[in-house]
Structures are given as structure tokens and as C-alpha cells.
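Remarks on the structure that follows.
Every protein chain except one is present and positioned as in the full complex.
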Amino acid sequence: MIKKLSSYKKGQPLIKNAYMSYALFGLFLALMPLFGYLGIIKSSYVTIIASVIYYSIAALGLNVLLGWTGLISLGTAGFMGLAAYISAYITYNMHLPFEIALVTAVVVSTLLGVLVGYISLRIEGIYLAIATLAVAEILRKTFEVFDPFTGGASGKPISYPTLFFFYKYSRADLKIFETLLYLILVLFLIAVMILVHNLMKGQVGRALNALRGSEAAAQAMGINLLKYRLFAFGFASATASLAGVLYVHYNRYTNPDRWLLALSLNLVAAIIIGGVRNIYGTILGVFIVVATKDMVLAQIPYFANNPNFALMFNGILIILIILYYPYGLIRIGADLKKLVVKIKEKF
Amino acid sequence: MKTVALKISNLKVRYGAIEAIKGIDLYANEGTIVALLGANGAGKSTTLRTISGLVEASSGTIEFFGKPIHKMDVEQIARLGIAQSPEGRQVFKDLTVEENLRVGAFTVKNRKQIKANFERVYGYFPVLQERKHQVASTLSGGEQQMLAIGRALMSSPRVLLLDEPSLGLAPLIVQSIMKIVKEISEEGTTIIIVEQNAAQTLKIADYAYVLEVGNLTMQGPASELIHDPKLIQAYLGSHKQG
Amino acid sequence: MSTFMQLFLRSLETGSIYALAALGIIIVFRTSNITHFAQGALGTFNTFVVAILFTNYRFPLWAAILAGILSAFVMGLMVDYFIIRRAKKIAPIAKQIITLGMVLVIVGVTAISFGLDPFILPKLFPKGDVMIAGASISINGLFNIGFGLVLMGILFVILQKTKWGLAVRTTASNEFTARLMGVPTRNVTMIAWALAGVLGVLAGVMYAPLNRVDAGMLDYVQISALVACVLGGFQSFHGPIIGAYILAIAKNLMSFYWSDVWAEQLVLIAVLIFIIFRPNGIIGRKIVKKV
Amino acid sequence: KKEVVSQGVTKTEVLIGNCAATSGNLANVGGPFIAGLEAYLKYVNDAGGVAGRKIKFVHKDDGFVAEAGLACTQEMINDNKVFSLVGHFGTPTVGATMNLLKETGVPAVYFATGIGQLYDEKATEEEGNYNLFPVQPIYKTEGRIMVARAVGDFKAKKIGIIYTNDDAGKDLLAGAKTQVAALTGITLVEQQVAYGSTDVSAAVTSIKNANVDFIIAASNQVTIATIIKELAAQSVNKDVITTYVNVAPAYASLFINEIQGKFDVYGNGWVAFDATHKAALDLYQSKIDAKYAVNAYAITGWIAAYYFVEGLKRVDKKTLNWDNFRTAMESAPITNPFGGVIDFKNGQRLGTMEMNLSKAALGALNAETNLYAGVWTNVKDLESIESILK
Partner (left out) sequence: MDELQNKTVLSIQDLSISFGGIKAVDHLSFDVDEGEIFGLIGPNGAGKTTVFNCITQFYKPNHGSIRFKSKQGKTIELTTHKVHEVIGYGLVRTFQNVELIKELSILDNVLIGGHIDFKTSFIGQAFNTKKSKAEEALYRQEAIEILTFLGIADRKDWLVYGQPYGILKKIELARSLMCKPKLIILDEPAAGLNDLETLDFAKVIRQIRQRYNCSILLVEHDMRLVMDVCDRICAINFGKFLAVGTPGQIQKSPTVQAAYLGTENPA
């Protein structure tokens, strides 16, 4: 293994074709439920990994906005929640299929996102961050008080939706639905990864980079501020709402307390500690923020019995990563490789 | 013997993997003008930054009137009386011209002195006085450059580091800057000046060093260097002038 | 009229709490370029310190508060010394996330060191009401309003008129160059963090008697303070204070005269619309970018 | 057909579990709750367990987050293979796992939340909620009782209700409305405040101006003190009733020094500490960590364990499986050692239906702080809506 690693040239990924690597990654994720059934991993891990997946979808879109375009949004949770409620309402109260709910929820949330994008032309930096926070707060308060639609603070438990326009849920199909929805999550994640990859590697990515680096230069080079900001906001809200829809159907529940500022901040944190403008970095970051406490720390008996220590430890971890890997933990890969090479040279 | 105001010995500086300064020795006597010349990326700005403590030396020493300063903090060094007009101007963009100058005098305790310095700087650059309530970011390029130089002068420094002071200035102003530099050096301030315009600089400098990719390749009294054929070939081209 | 006055006075009291928290946020922002998401958590921690000293160690209230201020000050210094100082070269966005990490740490530490139970803190002036224009307000409330205003007035003068204030503003503008000019930016940021800590515990101590001391006590104050900063403008120190009072008053009037259910949302929408037209808040001047 | 034991059961042991928030902002509820639960189980185990089996209890922190609660519950059911979930905790977790509990059929005894979805007059096997056994009062039920008290005991005609916009407040409001609709000549003035709100003065002013006879403070925990202190500050001086969740000395202490006799604050209760139930309290206090001696959450944790153990006892030497357990739970009413009876028969899932009434009063004076501790003194014993209105 060591030989193999170091035989690759510096800076070259292990798998050359990016698409191939995404496909393999997807396959790996897709096998999780199987591992769960076989008892190789705890069945709860599948649910936690699922949460890593839908939050990653939201985080990838947010990375386009935050990382590439340089606009901070603290409104992600609001958009996720909005889409979750819309989708829940359409499937559960209106008895329409999942696909219709998905499209409607994503479209509505994205339109709202685009509206906020308009605001971003006038409001910048920290003001924009807090303005988006205000938007999310407005939404969250509305989730709390608009009971007929949201179920209020008790939340909205729903059942599985009709899939593919015909496949209705019955209790006997529990496992199938669980797995199907999980696979849909994986599929969407890989699709979003490829989408972000394609868009950000090319002209769109460069345009957003330019907007971040120098608005003046970007405009002078013909980049339409409005168009690309709207795109970035639209894209981030679209992925956030996609994630929200997947959230609510996978968990069959949502409540207003889920869509707090803390979640938006966690997603920003995930991007920063995983790696700004880095696809795998984003997912790694989400894993650290969302899953370490439950999947890693909780397995250590000490932390399991002292959850407040786990909380503290998670916080310290975030701070340390930012201090020592300010460009994202994903760089640890390169460092490890270097270390392996070094060790190899020594012996 | 004149007092040595600044003495750099065997200085090395790295930016990550790149070694920008590869071991240089340099000194400046009190009240003299020392020019630091060299091509793009030779390490001139890095040298000045290291003197001010903005960049850490990887090895070597820097002494200010015999006192080692290379381990000191930036602001400590500033308080000793070393001022710099940095590359890229670095004015405080959201502060007014007046506030910028006032910060320049941050280390000066004496109010009278501050007032005198204000008058002096406004005397050198009347346009700054006209614009004293203007926010620095809206100044023209040259006006910002004047502000940066003026700000450095506000602290009545004992050693003044000027990084390309004439950048972006109109010919007339360049001439007057050179005069100003001469004038304050005659008052006893030691000046290290980095310039692209070698000919003009050598005219006012007492001593000059030439840096090439991190190494000192030439040095000598300015009056001699200005006639050195190697230097002429490297920096003055056929544009040699009298 | 007395109804209005009643709401108005109570809003001022709440506004003082928001204003203190907002001022802490703004001081940190202006010196470290960090949006201080841990302002509430730090304030909460130190309010616990006050409560513990008062309840378990039987300190007189004023002594407990002083001790809490001291602990907040020291904690602020420590945060700067151990974390912020090491993060100088890190991008501003990443720096804010450090404060998120701090929230987790502080919430954990609060639970570990003070246990899980909430505490009670009485008012500094436990008894007595005053009638003003037909509205009653407690002496303590009046004190809070007065104290808040005076404290903020002092800070305002310091920041606007003194050399220390200039140092703060240059630190925010361009820290590296400020150091080059001899501005002790590290002391400036350190004191800013310490001061923010103190303002946090003051907000906590003012708020606690209205409610109780528990882990989430300042969550809502934190968000209101952030919104107040935007409303008032991040470029000035008095803007956020004005913003805080306006926010508190608007929320109460809106929920009394309009809708108890939708007041919060309506106020936030109003704030959003306002900053679309004044993108730098009430006080903030427009930042011109010249190319 | 030969009966087999369900998962989590061995000859010597029965495994149960739950998911609760023991970190974060709700740890002050989750922590004591778990402690009370464990104390009762230890007490039972020390006495030899039930039918030769010791009860083993596992729990996990979910931080009050829905999806973490779901994952945790799956881990309990699928990986740990618990026999039953006891004291499942918190609105998000219960909400997110309701489907799962129904589908897997795992018995769940006691829910530490009052959300309305648990309320069912006739649970069935098909619907799946047949295996869910709520014990705590459900807020909707309590809201009805509050109105009954206002009308029956305080002769109020115009009732003001200040409710928080969370599940507790809203469900209490819904219950109150139901009861007002069932009565004649009673009006209800509603004011909403945000849960955790720092300033409720607008709502209080509105209620004051409405000139009501009696006030329902439909809010749990944090916000109750804010509301009552504001009522005192504005000298509204009308008696107030609040939910059972707040009927703990800690909450009375929050406001007792502020009301200064201007008005009385009453609270519903479903656990009574009066003379008849003294034995239960003594037992509890002898087994629990001293710091939780009067902690309401710890007591409810104790009760959660108690209800499960009662079911277990009834299965006794029969095969311990889910069917038998459910049948046993329904077989006869179960008396709460701290008062009240819950009857699960015929699919009734209503939680506690009888409540007592107590009043906040001054307790011991702390000389140094010059503050009184708050206590609750019993005013009326457990009663149902019908008997209150009689």
C-alpha cells in the first residue's frame, strides 16, 4: 500500500478520473444499508450517514455561495426547513407523490433564495450574513406559529411518500422504503457533487472566483454581478431545499427547532473545517460537525457517559482544525501522504 | 567614525519553501540615505519588512543603534523609532486623511511635536491638507502614496524605510520627494530607500546596495555606483542620463 | 398613554440588555473582524459564576457580580491569548467559526462546572416601583436603563475621542499596518475581548432576574443583538445601541398594537426592508470602493 | 402455538433503553430524569428484579435533535435489541420516532413530552399506537383541566391565557379552547409569546387591559417566570394557574419573591406530595442522589420506570414478549405511587386525567441572600374535569 501511494506523483489524486472517484464514493455509501443488515455496522449508523449525506448536499451548495462566490449566508437552515415543510405538506396532507413535492419545494425555496440574492446586490459582508439570518428566523418563527401547515412546535410527523408516482407505502415495505430513500439520498449527493465539480472547474467557477476576488475586475471582464450572484444564491437555496426535502422524507418528521441558526452555522463550519472550495472537504467537514459526536465520540465509553465532555471536545476539535488547518482538514490527506513517504524513506 | 544606525548581518528570510533573502549584510550610518536596488522579486521589500518585524528572519541579526531588534514585535520596533512607508501604500482605507496621519504619530507622546509634524507633512503635501476629511480609499493613487509617506513622517522616525516612494507619483512630485528625503536625512534621520528608478535614487543616496534574487551582488558609494558599467547595463539600460 | 408608556419603559429595559450584548459584539467585530457568536455563551457562563457565588458561596449580590465581571474579563483575555491571537492570519469567515467552536466548548464547560440545574438571581434592587407618566417600572429596571446608557456613553466617548479609540479603529481597518505604526493591536484586541466578556455578563446579570440562569438564557438576546448591529450599522459604536433600543421598542409595540403572533416576523421584515434602503444601517456610512 | 420471548429478554435479564437529551440546553431536564429512572430500576434490581430477571438499562444522548433521536432509537431497537423503550424523551425524538415505534411494535412506556400526537382515545393494533403507553399528562388534557379549575374553583367568567408558541403552550391553548367551547358563558382572551422570550410586556399589557378574572399561564419552564414577573411588575393582580411542569420548588423560587402577595399562583399537579403519598416520597428520597431529592424531573423518571416495572410484574412468569406485555399493561388500571390512576384499557391512551391543585408559597428564608425559597402547597387533591365542575 505504501509503495502504491508514493508511486503516484505529488499532487496527483489516487484515482485520476474525478467521475470515477465520485462513482466509487457513491457505491461505497450505497453499501451502507447492506453493511447495516449484515451487522457490520450499527443500523443507526446508516441513519447518521444519511444525515451526513443530506447535510452535505446543502453544504455543497453553500460552498458554491460561500467558498466560490464569497458571500456568507446564515439562512441555510431556513431554506431547508421551508422545503421540508412544503414537501411534507404536499405528500402527507395533499397525498401527492414524492417527485411532485420535491420539484415544488425546490422551486419555491429557490425562488425565495433568488429574491435574497437580489438583496445581496445592495447588502454585503456581515450585513448580508445577518440579513440572511433574519430571513431564516422569519421562516422559523413562521414554522412555529403557522400550525395548520407546519404542525407548530410539536413538529410534523409524516409517513413515507408515494415513490415514482405509483409505489405506495405499506408497513410491510418498511425496509424497502428505508433503503430506497437512502439510495435516493446517495444518488442526489453524487449528482450534486458532479454538478458542482463540472460547474466550478470551468467558466462559471472562474466567474464566481472573480466575483469573490475582485468585484471590479469581474465586472470589467464582463461578468454580470447580478446574474452570477443570483445563480450562486439560487444554487445554494436549491441544494438546501433539496436537502430539506430529503431530510423530511428520510426522517418522516420535522420540527421548528431543527431549523435554528445553529444548523446554518454548523454547515458553514463544516465547509471551513473540511475545506473551502473542495468537494470531498465539504463532506469531510459535515461528517466532523454532524457525525463525530454520535459515531465516534459516543463509542468511547467515557464520552458516552459524559455527553457534555463530548460537546466540549467537539468544540475544541473545531477550533484546533481552524487554527492548524486553516485551509481545511482535507489537506491532511496531502500531509499524511508526505508522512508516509517520509517514513518509507527512513526505512 | 559615524554611528551605525542599522546593521544587518547574515540575514536569511523564507516564505514557506522559498528563500527570499539568502544571507545579506547591510548597514546604514546615522543620517545617511541608503538605496536598495534590484529587479522585480529580488527581495527588497522583504528586507524592509524584516527590519520592521513584519516578517520573521529565519536567521541573522538586525541591530538598531547596536541593539538587536530582530526578535522584537512589530509595534515595539515602531516605538523605537523605525517607520516604514510600505509597498502598496496600505493606507487605512476607511479612515480619513487626518486620522491616517494621526495614527502615523501614534508613538509620539508630545502633542506639540504632533502638531509640528502635521504642519510639516501638510507643508510637503498641501493636497493632503485640502483633503484632510476625505476617506483615504477615495484618494487618487498618487495622493494615497503621499499619504503613506506623510504617515511615516508623522512619527519623527530615527530610521525611515521607504518602499518605492515614487510609485505612481507625477514627475514633479517625484522630484520634490527626492528633495524631502534629502532634507530629512540632513536633519539626522537615517533613510533606507527602495526604488525602481535607479538613476534618480542614486543621485540623492549616499550608499547603495544591489540585490539579486536574495543576494547582494553590488554595493558602494552611490556616486561611484552611478557610473558602474555593470549597474548601468543591468538597471539603466541605454537610458543613461546625466 | 399609560399603556404606551408602560410598553415603552419595559422596552427600554429590554433594549438595554440587547444593547450591552450588541456592544460586545461590535467591539470584537471592530478589532478582530470576527462576528462573535459566542457572546451569549460567554455571558451565560459568567452569569453562572455570579449565580454560584451568590447561591452556593453566599456572596453578597454586588460582590458576586463584581467577581463575575472579573471572571468575564479574565476569560476574555484568555480567549484572546489562547485562540484569537493564534488566528491572526486566518480568513475572517474561518475566524467566526472559531466562535462557534467556543459556543460548544462553553456550553459543555458550563454544564460540567456548574451542573445542570438552573439558578435564580434576584434584582440588584429587589424592591420598589416608580410611576412614570402612569406607567410603573421597577427601580431595578430604571437602574438598568440608566446604567446601560451611562456605560455606553462612556464607551462611546472613549472610542470616538481618545487615542485608544483610534487604535481600535485602525486595528479593525488594517491590523498589520496598524502594528507598523506602533499601535499595540494585540493589547487592543485583548482588551476588546475582555470588554466584550464584561458586557456579556452585565447583559446576563440584567436579564437573569427577569427569568433565570440557565444554559440557553442568552440565546435570544444574542440573535437580537446581532440584528441590532445590522440595524444600527457595524461601522459605528453607537449605531448598534440605537438599533437595540429600536428593536426592543418595535417588537413590543408591534405585538401589542398589531399581532402577538406575527410581531417578531414583521419586525424582522421591517429591518430587512430598512437595510435594503440603508445597507449600512442607521448610522453606518457607505463604504466607497474606488478602483 | 408456542410462545417465544421477545428481543432483549434472557432468562436472567431484560434489556430496556431510551434516548434523551443529556447534553446541551435541555440537559437540566434529561440529566435528572435519567437519574430518577435508574434509581428506581436499581431499587427493583436490588430487591431481586422481576420474575427472576434483572432489568438492564441503556440510554444515549441525542442532544434534543430529531435525526439523532431517530438514529438513537434505531440503535436501541435494532442493534441493542431492547425489549422496551422506557421514558422516551423530548418532542423532537418522540416526533421523529413515532412511526418507527408503531411499525416495529416495540412497547414504549412513558413519554417525556406532552405532544398531542400521543393522545388517542382508541389505539389499535392496525394503527400501531397500541404499543405506546403515555403516562405524563398530555397538554391538551391539562389545558381542559385548567379551564375547569378557573371556572369551577375560581368562578371566572373571562379567562386570560398567555401561551408560548411551543408545543406546550399551543396544546394547552387547544385544550383550553375545547373546554371553553364545552361550557357556556365563558370567554377566553389569548395572547401568544415566544418561548424563551426576553420581554413579554406587550402580552401582559394586553391581558391587563382586557380586564380578565383569572389568568392561565400556559408556558413551561423558562418563560413562566418571565410571564409571572411581568404580571407582578405591571400589578395585574389576578390569580394565575400554570402547568404541572412548573410545579416544582425550583420554579416557585423563580418568582415567589416577586409576586409579594399581590396575587396567587396555582399549579396543576399529577404527582402529589401530600400525606397519603408520603411513603412514596420517602422511598424515592431514600434511593435517589440527595441533590435530586425534590427534583420534579427525577421524580418523573422514577415514575417512568415504575410504570414499566408494573407491566413487567403483571407478565410475571408468563412468557415475556411484546404481546403479553401489552396485554398486561391494559389488563387493569395502574396506580401512580404519587397519586392518580391510569387506565390503558380498550386502547385508551390519554395520559394522566386527574390532577390536583397546589399554590406557590413562601418557603424558607435564606438569610444571606434575603430571598425566600418557593414551595408548592397542596390546595386540592386529584380530581377529574367532571368532579371539578360539579
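Labels for the chains are A, B, C and D, by order of writing; each one numbers its residues from 1.
The working rule: a contact is a pair of C-beta atoms (placed from the backbone, for glycine too) under 8 Å apart; a residue touches a chain by one contact, two chains touch by 3 or more.
Just so we're clear, the structure is a prediction, and the values are computed from it rather than from any experiment.
Among the chains on display, the ones the left-out chain touches in the entire complex are A, B, C. Among B:Thr3, B:Asn110 or B:Ser140, only B:Ser140 touches the chain left out of the display. Contact with the omitted chain, checked across B:Ile114, B:Ile173 or B:Ile191, is made by B:Ile173. Where chain C meets the chain that is not shown, the touching residues are 290-291. Where chain A meets the omitted chain, the residues involved are 195, 198-199, 202-204, 206-207, 209-210, 212-214, 216-225, 231. Contact residues of chain B toward the unshown chain are 15, 18, 37, 39-41, 87-88, 127, 138-143, 145-146, 164, 167-175, 196-199, 234-239, 241.
Convention: only the chains that are shown with their structure count from here on.
Per-chain Cα centroids separate chain A from chain B by 50 Å.
Chain D has its Cα centroid 75 Å from the Cα centroid of chain B. Those residues of chain C in touch with two or more other chains are numbered 107-108, 111, 261, 264, 289.
Shared contact sites, meaning residues of chain A that touch two or more other chains, fall at 141, 145, 308, 310-311.
Chain pairs that touch, as defined above: A-C, A-D, B-C, C-D.
Against chain D, in their complex, chain A makes its touches with residues 42-48, 51, 141, 144-145, 147, 152-157, 159, 171, 174, 247, 251-255, 257-258, 293-294, 298, 304, 307-308, 310-311. Per the touch definition, chain D reaches chain C in the complex via residues 23-25, 27-28, 31-32, 165, 191-194, 196-199, 201-203, 205-206, 209, 222-223, 225-226, 229-230, 233-235, 250, 253-254, 257, 291, 295, 368-371.
Looking at the complex, you find that chain C touches chain A at residues 29, 35, 37, 83, 86-87, 89-91, 93-98, 100-109, 111-112, 223, 226-227, 229-230, 234, 261-262, 264-265, 268-269, 271-272, 275-276, 279-281, 289, 291.
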